[in-house]
Structures are given as structure tokens and as C-alpha cells.
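All protein chains but one are shown at their positions in the complex.
Chain naming follows the written order as A, B and C, and within any one chain the residues start at number 1.
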Amino acid sequence: MDTTTWSRPQMAARLAADIPEGWYVNLGIGIPTMVADHVPLEREVVFQSENGVLGMGPAPPSEQIDPWLINAGKQPITLRQGGAFVHHADSFAMIRGGHLDLCVLGAFEVAQNGDLANWATSENDTAPAIGGAMDLAAGSRRVWVLMEHTTKEGRSKLVRRCSYPLTALGCVRRVYTNLAVLDVTEDGFTVLDLAPGLTRDELAAKTDAPLHFA
Amino acid sequence: MDTTTWSRPQMAARLAADIPEGWYVNLGIGIPTMVADHVPLEREVVFQSENGVLGMGPAPPSEQIDPWLINAGKQPITLRQGGAFVHHADSFAMIRGGHLDLCVLGAFEVAQNGDLANWATSENDTAPAIGGAMDLAAGSRRVWVLMEHTTKEGRSKLVRRCSYPLTALGCVRRVYTNLAVLDVTEDGFTVLDLAPGLTRDELAAKTDAPLHFA
Amino acid sequence: MIDKIVRGIAEAMAGIADGSTILLGGFGAVGQPDQLIDGLIEQGARDLTIVANNAGTGRTGLARLMELGRVRRIICSFPRSVGSVVFEELYRAGRIELEIVPQGTLAERMRAAGAGIGAFFTPTAYGTLLARGKETREIGGRPQVLEYALGGDVALIEAWQADRWGNLTYRKSGRNFNAVMATAATLTIAQTHHVVDLGALDPEAIVTPGIYVDRVVLVPYGERRA
Partner (left out) sequence: MIDKIVRGIAEAMAGIADGSTILLGGFGAVGQPDQLIDGLIEQGARDLTIVANNAGTGRTGLARLMELGRVRRIICSFPRSVGSVVFEELYRAGRIELEIVPQGTLAERMRAAGAGIGAFFTPTAYGTLLARGKETREIGGRPQVLEYALGGDVALIEAWQADRWGNLTYRKSGRNFNAVMATAATLTIAQTHHVVDLGALDPEAIVTPGIYVDRVVLVPYGERRA
């Protein structure tokens, strides 16, 4: 049987399917932003953007773009009915006060203890950009990571211990990759789901940390 | 020449005359509240009430009372054009962040070093009510005290050292009493103004701290 | 569909446990969630810690809850006021614990709880009885007192308008502690004078976004306790 890996839209859709109605969710820049496209409007999930937008709606048609309404990725967005604007301190009070049910972030590395590295690739990278990642990682009730399973060079991004500078300690609860969905548990990574046709051994070979299977 | 002491309205008017246009001012409960009556509306002074009202106007006629619009003394008030409502944390952020030009408070005692006692008359008063007095005293740019010069028993309320529990250390800049107006300086109390006909010696006799004369 | 509107006071109060810390909104009578307090009396939870600006007046509302022996401890800025007879009786009898907090520190401690700040340094109360035993430190040339976040299990608040997402506005000085407490509790319950359609509230003028609100119950103005 052929192994297929999940495409980015499929990864986003897979994660989106796990978000229940009523959650307040922040989506990080990059692939995580795609998650919103896979949550139907009638399943009311309230998306937050750390620049002070609660209740983000889909991107507008170009003729309806309002230059004062962007998301944290600087893309034009809309506001849903029921949405609200707040300032930066209030927005991060939401984030840091534990009011977001979920934050979806990209990552360079996730360790089996939930440590997250997603902002700098070296301690000597003297001017890396952190943005709101540390606040989101430390403050959200749940952090789910959405990322490719390996680097372009084939190195596992799931690791025993992060080698890159950390964003937050032990914050990641679940990881969605192009190969699998894994929970971070007391015992390390536990596989919840595998890409179609992928064997456990194949996944283990591409993962630089022990795997448990649910 | 007969000695007259200032009445409470005169004390309030005397203080009001010293408030320049454009100041942001909080008036404490009691005599200080009367100060507003002596600032003409055309001299724009912005009165703050710590329950979240900036830009308080005069009391309304009884048929125009809105039950949701009161000052910190729980009296019905109005809002001036240009006024705004904020919540309690934002209101005290204004106060504590040093944004008020002036707070006018009553007092039990003011010491010659500016210490203020205005909330409890004994360390054994186990359930005194502090309200916002400590925030106002510690946070305002200037604290002026408006009070009778002596207690009903004739004891000086201007003292060398407070005997009552303190509200804040060294916060008082000026004191308006029924007998005099005094600045609190490095050297202690300096008299700026005397009630009509009152002599320096008479004032000194009623004051339990050394007096300097400007 | 998100719908935080519940059908009555009893449903609004469901599940409040004995031993809870309850944040009670309002300043004086303004913005006080009268029907929710009555609902709490009815609901039966005991051994409560109450955080409020005052310690109740008369013999109704919070005073009634205290008189029934349901309040173990009260944290407030202004316990003794005209009519605070029940509190004073209980306090003299040693039947209620009291923590007095400067009003601004009280608001800021709840704001901290809502904003993920564990503790903060403030000049307020430095050198006074209320700072006794507290850690102090000079910062920026000013001695300051360390104060800790104060969160609640439940917040009971009064709003003016609400929608089904739980977005709230307040009326004039009714905003007071309500908007702060909404952020600081695990379960925030609002009574509101008006329920409006989703989208009817101006997104620039929503004071408490629905993320902070769990249950909303309609109590129109006419039903306000006299």
C-alpha cells in the first residue's frame, strides 16, 4: 500500500476537526493560519488575533479591504458579528490570563516533555524576532503545534530534547504533522493518528524520540 | 480687630481658586467634594471619581437623576461634555499612575513631614474602611488636605508626627484649614495665608508643630 | 451556535460549590447584581469568601448572605459604612474574617488574576498598617509593596446589554468593578438589563468581550429590587 503524507491543507483540516464549537483560539502565523479555513462559520469558533481582534472572520474580497483591520500576520481580515476590538495590553491579558482555549503554533522543534522551540535557530542569532509566541505558549490553556514532521533535510522536528532556544517549557499538548497526530503525555509522544498507509515503524524511523501508540 | 475663621464653603472656595484650568482632580468625600461648586464650569477643570467617572459635572436636578451615575460618595452626579466612563482598574490606573494633577482629601492629622492620617483613629480599630484613600494619597501628583485646623476638642490636626495610622508617607503638599493655608516644605509647615484678623501667634497657639511664615 | 443566555437565575447559579471565592460586582448600589446575589442565597453554597468593595448594608443581599452564616471571609476596601450592621455584628462576634485592601489595589489584584500576572509591586499602602508583613522593595526611587493576584471561582456581575456570545456593555458608572471581575473568575455570570442580537453591539464599544463571560441571564430594569 502506498504511503501518502498529509498536505498542509489536510493537516490544517485534521486539526480544525478537533476544535469544538465555542472555543477561543489563536492561530499562529504560517500554516496555523490555514486552520480557520477549515472551521465552518456555523461551527462558532472565536478566533483571536493578538493585535486586538477577537472574532476574526475570513479574508475580505480585495475591494472590501479595510487598511485598519489586519491579523497578527499583517493580512487583511474581517470581523464577525459578535467580534470586538481591544488594545494590546487587553489582548495579551486575554492570552496571558489563560482565557484562550487553544493556541496553534508552528515549531522548529517539539520535545517529548512538551518543550517548544519556534523562534530562533541558534543562541547566536542575536536579533531573532519573538513577537507574541512566548506569551501565547506560556499563557494559553492548550498549545497544539502544526508543523511538518521533519525539516527539509529530513531531520525530525519531534525530539528528545530541544537543541534550539526555547519558547516555553512543557507547554505543547498535541502535535499535528504531515505524518501523524501525537499527544504529549507524561510518558512522551503518544500517536493518536497516522497518515494513510504509514506504518508505525516508518513513523518511528522519522522521529527522533520514543513513540507510544494509543 | 475681630478674628473670623473661614467657613467650610470659604475654605472650599479658597482651595478652588488655586486650581488652574486643565487640571485633572479627584475630590475626596466630605468637605473636599464642596470644592467643585467653587470652580466655574467655564474654567475647565476635569474632576475624576474613582468609581470610573472622568469629567464629573454638578449634581442633577432630582428629576434627572440616573441611578447608574454616582460619585465615590454615592451621590448622584452628571457627566460633562468630554467626560468618559472607565472601569475600576482603569480608573485606579489613572490615579496610581500619577495622572491626576491633584487630589483633595480630608484628614485626621497631617504631620510636618507630609505624612497623612485620614482613615483610622486607632491601631485597634480592627475594621476601618480605607476605600481609595491610600491609592489617591500615594498616586496623585499633588495631595492637598482640606480640613478644620483643630478637632472639636480643640486639638491641633497639624502635628509634628502623626499618632493615628498612616494613609501614606510624606504625600501632603498643602493644607487648607479654617484658619490658614500652609505648604508642607522641607522645613515643615510654611504659612501662606491667614484667616482675616488672625495673628501669627494665635495660629501658632492652635498648631502642634512649628510654623514658618512665607 | 454559542449561546450563553440561560433561562433563569437558578440555571445561572447552578454548580457553585461550598468554599468558593465569589467576586461581587458593583460600587454602592450601582452595578450590583442584586438578583444573582438573591440567587446565591437561594442556591445554598456556604463557607464562601466574598470579594467586594463593601461588606453589605441593611439586611438584604450580601448582608443577608452573611447573616445566614454563609460567608467565612470577606475581602473589601470599605467594610464599615452606613447600614453595615450585619457585618459589624458578625465581625465583633468573631464570626467573619476580614481582609481590608486599598480599593485600587483590590481592583489591580483582580486585574492581575485576569491578566496572568502573579504579583506586582505598587507604592500604595507602603509604610501603613495594610502593608504590615508584606514584602517591600524600592523600584524607580519609590518604595513599593508586593501584592498578589486575587482571582475568584465565580464572578457575579451586572451588565446593561449582552448578546449570546456574552459580550457586555455597562451603563455609566455601573462599569466599575464588574468589568474587572469578569476577567478574574473561572465562572463569570452576568445579569443584564437587555439582551440584543449578535452583531448589534458596536465592536468598538464592547467593554467585556464574551471570552470572559460564561452565563448571561436577562433581568430587565423593571425587575430590579426596590
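Assume contacts are C-beta pairs under 8 Å (C-beta built on N, C-alpha and C of every residue); 3 or more make two chains touch, one makes a residue touch a chain.
As the structure is a computational prediction, the values presented were derived from the model and not from experiment.
Undergrad: Out of all the chains shown, which come into contact with the hidden one?
TA: Within the full complex, the chain left out of view touches A, B, C.
Undergrad: Give the residue, chosen from B:11, B:79 or B:159, that touches the chain omitted from the document.
TA: Going through B:11, B:79 or B:159 one by one, B:79 is the residue touching the chain not shown.
Undergrad: Given that one chain is not shown, which residue among C:1, C:68 or C:119 touches it?
TA: Final answer for the missing-chain contact: C:119.
Undergrad: In the full complex, which of B:31, B:54 or B:103 touches the chain missing from this view?
TA: Of the listed residues, the one touching the omitted chain is B:54.
Undergrad: Please pick, from A:44, A:101 or A:135, the residue that touches the omitted chain in the full complex.
TA: A:135
Undergrad: Out of B:40, B:58, B:98 or B:210, which touches the unshown chain?
TA: B:98
Undergrad: For chain C, which residues touch the unseen chain?
TA: Counting over the whole complex, chain C touches the hidden chain at residues 108, 112, 115-124, 137, 139-140, 142, 144, 148-149, 169-170, 172, 202-205, 207.
Undergrad: Footprint of the hidden chain on chain A, which residues?
TA: 49-53, 66-70, 74, 79, 85-89, 91-93, 95-96, 120, 123, 126-135, 138-139, 165-169
Undergrad: Counting contacts across the full complex, list the positions on chain B that touch the omitted chain.
TA: Missing-chain contacts on chain B: residues 21-22, 24, 42, 44, 46, 48, 54-55, 79, 81-86, 92-100, 139.
Definition applied: only the chains that are shown with their structure count from here on.
Undergrad: Determine the set of chains touching chain B that also touch chain C.
TA: Chains that touch both chain B and chain C, as defined above, do not exist here.
Undergrad: Compared with chain B, which chain's mean CA position is the farthest off?
TA: Ranked by distance of C-alpha centres from chain B, the top chain is A.
Undergrad: Could you give the separation in Å between the centres of chain B and chain C, each centre being the mean of its C-alpha atoms?
TA: That pair's centroid distance is 29 Å.
Undergrad: Using mean C-alpha positions as chain centres, tell me how far chain A is from chain C in Å, no decimals.
TA: Chain centroid spacing, chain A to chain C, equals 35 Å.
Undergrad: Specify, in ascending order, the residues of chain C that touch 2 or more different other chains.
TA: Answer for chain C, listing residues that touch two or more other chains: 111.
Undergrad: Which chain A residues touch at least two other chains?
TA: Touching at least two other chains: none.
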